[in-house]
Structure formats: structure tokens, C-alpha cells
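Left out: one protein chain. Kept in place: all the others.
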Amino acid sequence: MKTLDHKKPSKTQELTYELKVEQVMRKNVTTLKPDSTMKDVRRILRNNKISGIPVVADDRLVGIVTIEDFIICLLEGGEIDGKVENRMTKNVVTVYSDEPIVQVVGKFEKSGYGRFPVVDRDNKKLVGIITKGDIIEGLLKKLEIDYQKEEIHTYRASHIFEDVISDNSTLILKYRIKGGEFKKAGEQTSKLRKSLLRLGFLPETIRRVAIATFEAEMNIVIFTPEGELVAKIQPDKIMVNAIDSGPGIPDVKKAMRQGYSTAPDWVRELGFGAGMGLPNIKNYSDEMTLESKVNEGTNLNFVIYTKKK
Amino acid sequence: MKLESGDMKEFKADMHIHTCLSPCADLEMSPRNIIKEAKKKGLDIIGICDHNSAENFPAMEKSANIEGIKAIGGIEITSREEVHILGLFGNERDLFFMQEAVYSNLHGVNDEERYGLQVVVNENDEVLGFNNKLLIGATEMSVEEVVDLIHKFNGIAIASHIDREGFSIIANLGFIPEGLKLDALEIIEPSKRDKINTGKDFVFITSSDAHLINDIGKRYSCFLMKESTFEEIRKCLCKENGREVII
Partner (left out) sequence: MKIRDIVKTLGLKVISGEKFLDIEVTGGYAGDLLSDALANSKKGNIWITLQIHQNIIAVASSKELSGIIIVNGRKPEEETLKKAKEEKIPVMISNLLTYEVAGRLYEIGIR
């Protein structure tokens, strides 16, 4: 997927934040046992027209065997009756079923793999498999559904902000976020997004707010014990304040760099924290300020104007 | 009755009508049916006040405009004390800002089989979708917070059916809290208004709280004012320059 277009996120980009792996992955995965043979591999690859098969023992993923492994086995004159466990790749890179697609897209890019087995975050059981093709298919389906829904909303609400020059009334919406609740990550942004949609803001405005807010929400979930998002909505602009009681950012300049992350390893293993997302927030907002004090917390403000200034 | 200003007229107003969006309202409460009945009953102004939502107002307004009836957008908000408060608004922006504020303080999902369908429609009575929020539930806001929010979005705050035994400010809170800035009180039996101790001198309106087509306009208030606009109604409730509410 191409890198971010300044200030104009596409609908697809927005969806990669919103869609979770479980919504696009293939369930009903054909699996093998460690003592299955390479003959079984050949049969399944041929019959199911797939290119990789997870290997499972006691419901746990222990490896993956692919078409490449089979070819190498043939080239090396390996035994067709040999056990899969001797040919499979162990230490498989997996993704969690509740991860947003955007994380997985990044993993595909970095790893060069063609597929990731999907496991449940809690019990680590294999629940599906995901390829780039599945992501594209999932995005297309969601695009179609959303298009129809948004058409209805636009029809119903688009006139709310017509002819409004300036107005004193501000709608303030507050969202509490608990740190470490990865399963709920993104829920508050999704609420804000739905509110903006009902209020009749333009899809492009909503997209910018949603991506920037999602990044802010993720930072609170990943790095801090708790925080709050406050959205101040006016007809001409949307202001978001993300405040947390977290550890603070020691070096704000560094944090603003693409890909820089202070996320601890265990957080990265959960599939989060590839970068702090601050450059994304800056990209998609019209104004952004960040104040952070170590051991006290971070106060992030960004503004998105609904019309060109 | 004072009729000193010659340019004032009486407008028949039923400010509290539910639509098929309210789970407890009849499914026949669609824009066309409501407007047809309002016209039959000779109403000039109708208030559309569904429970904790205003999603059918755009359709109602379009239908009303065709028949020359003034529709005012409102929400019947349930406070955390389970007191019903009507918020009426002058434009859709204020109305929908209020709706979002209500939604963010309203939790739970509707059970259609138990509580009823919450149908969102267009002005042609076509179904656009179903609201899945628990609209019959109570918000997390106190009556004071509800009234303050209504005013923040330039609205008019009216305590619903204060003489009912449930969901009314007097039944639930014993009496009207001192300092609560209500703009008017809605009463079901106007003849008994003198028997209710409201603490201070409030303006009363009466309305149908219709959940069924036949009930529309069965009670209404007469607004003596210049024209059928939201701002005139506001002035009328303040008894400005001889304007008054007759019930």
C-alpha cells in the first residue's frame, strides 16, 4: 500500500484502521499435524488450490508448510513420506484476530511473507489465515456497504451545515480510554466517527479526524494507564484533545519521526506500536500541538477545519 | 385574554408528538400519517419529540412543509432520575448537536421484540433503517445537566407531563428543584394546574404526547404571537409584548 498522501487520506486508508483481521480472514483453515507427510502437503495444496498450510498440535500453531517447502523437498530428493515437522517453518509470524488491518498491512510490507496464520489473543488457538488477497477482498466488500450507508446519511444530514457561517454552540464529546485494553482499541474513535457521520460532515473530513484520533487513541492504549479524548465540534472545525496520565514522551522531536517507537517489545509482539503515529496525526490535521512531561503525561491537541481556509 | 396587538394571531400547537422512531409509539406514526392527521385537526405547529432521538425530524419537516404546517424539532430526553424533559430547537444543527450529546450519555441496545421497533423513515414513509440504541433508557445526565445542555444549543426546555405519575419531574423528584431553568411546564390536565405546587410562576403548555394517530391534537396549546416560528414561540413562552400561551 502506498505511503500517506498529505492531508487526503483515501477511504481505503480509513478502512484499514476500522476493519479488524477477523472480519476479512478466512476461517475453516485446512491444517496438518506435525506427523503428517509431505504427500499430504501435495494433496492439500493441489485440492484446495492454496499455497501454505498451518501445522497444528493440540490446537496450537507449531509451524507452517508452504509450496516452497514442498518444492525444496523435491529438489533435495527428500522423502515424499517424510514428516511435515522436518520441513515446516517453525517460529511462524502470526497476527491476532482483533488487530486492525493497518497493522497487518505493515507486517506484510516488512516481512515479505504471503500469509499470516491468525490466532486468538487470549487462548493462542489458530482461528484463521489471512493473505493480501483477503485484505483487498474485505476492503472492497466494506467499501460497497459503507458507500450505500453513507449515501443515506448524506441524503439525510448534509444540509445541517449549509449556510452556517459562525456559531457559538460547540458540541463536546468525551471518551474515556483505559490503557492496555487492546481488544477495545479503536472503539472510542469509532463512536466519534459515527457521531460525525450522523452530523453530516463530509466523508473526507471525517476520514481525517478518524485516522488522527485513532492514532491518538492507540497511543493512550499502548503507552499509558489511562486517558481521555475530548472532541469539540463546531460547524467549521473539529478540535480533538487527547490527554493522558502516562509516562510522557522524553524526546518529542524524535517521536515525531516516522517509524520511531518507544513501545516495549511485548507491546510490539501484540502487533501494536510500530510507530507512535504522531507524524500521521500531523499529516492529517491542520494544526497540532504536543506537550509532554515525563512522569506526568502528554497533552495532544489537533484541529481539522471542515472547509478550506 | 389580551389582544392588544392587532398583528398577533392564535396558532394551534401540539408540541409533543412521537413518531415510529419511539419504540412505544404505533408504527402508523409515519410522517405522512402524522401530517394528514395534524391537518385534519387544524394544527398550525407540531413539535416532534421522540425519546432520546431526533432522527425522524428531517422527514417530518419535509412532510410538514408540503402541507404548510410548521414542524419544530425536539427530543424528549430522559434524565438519570427518569424525568422526561422536552428540548425544542430552532434548527437542525442545534437539534442534532443535542442528539449527539444525548447519545453519548445513553447506553444499551434496543431489544426490538420486547420494547418495539425504532424505525427511521424518509418523508415518503419509506424505511431507511432501524435505530439500535436503547431509546427508552435513561441517560446519565441529571435534570440540571439536561436543561443546561438544551440551553447551550439555544433550545427551549419544557418538563414533560408534570401531572403524570411516572417519568415526571414532580412524581420523580417530589417538586421542581430550586433554580432549575425550565422555560415551561407541560400539563396533561390544564384545569388542575392550580392544584400543583410548582414553587414559582411557570408558563404552562398542554400537548397530546401522542403515540397513536388518533391522539394527535387531542390536547393542544394556543400560542398568541406574530408568526409560526421558533423564535416567536420562545418569545411567547416569555410572554413578551403581549404574547401568551392559552390552554
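Some observations on this one:
Think of it as A and B in the order they're written, each chain with its own count starting at 1.
One rule holds for everything that comes next: contacts are C-beta pairs under 8 Å (C-beta built on N, C-alpha and C of every residue); 3 or more make two chains touch, one makes a residue touch a chain.
These figures come from a predicted structure and were not determined experimentally.
The undisplayed chain touches these shown chains across the complete complex, B. Although one chain is not drawn, the whole complex shows that of B:49, B:102, B:135 or B:170 it is B:170 that touches it. Only one of B:143, B:159, B:187 or B:216 touches the absent chain when the whole complex is considered: B:143. Those residues of subunit B that touch the chain absent from the view are 80-81, 142-144, 166, 170-175, 177.
Just so we're on the same page, only the chains that are shown with their structure count from here on.
Distance between subunit A and subunit B, defined via averaged C-alpha coordinates, is recorded as 43 Å.
By the touch criterion given at the top, residues 58, 92-94, 96-97, 99-101, 103-104, 122, 128-129, 152-154 of subunit B touch subunit A in their complex.
If you check the complex, the residues on subunit A that touch subunit B are 152, 156-157, 159-161, 164, 167, 169, 171-174, 191, 195, 198-200, 233, 235.
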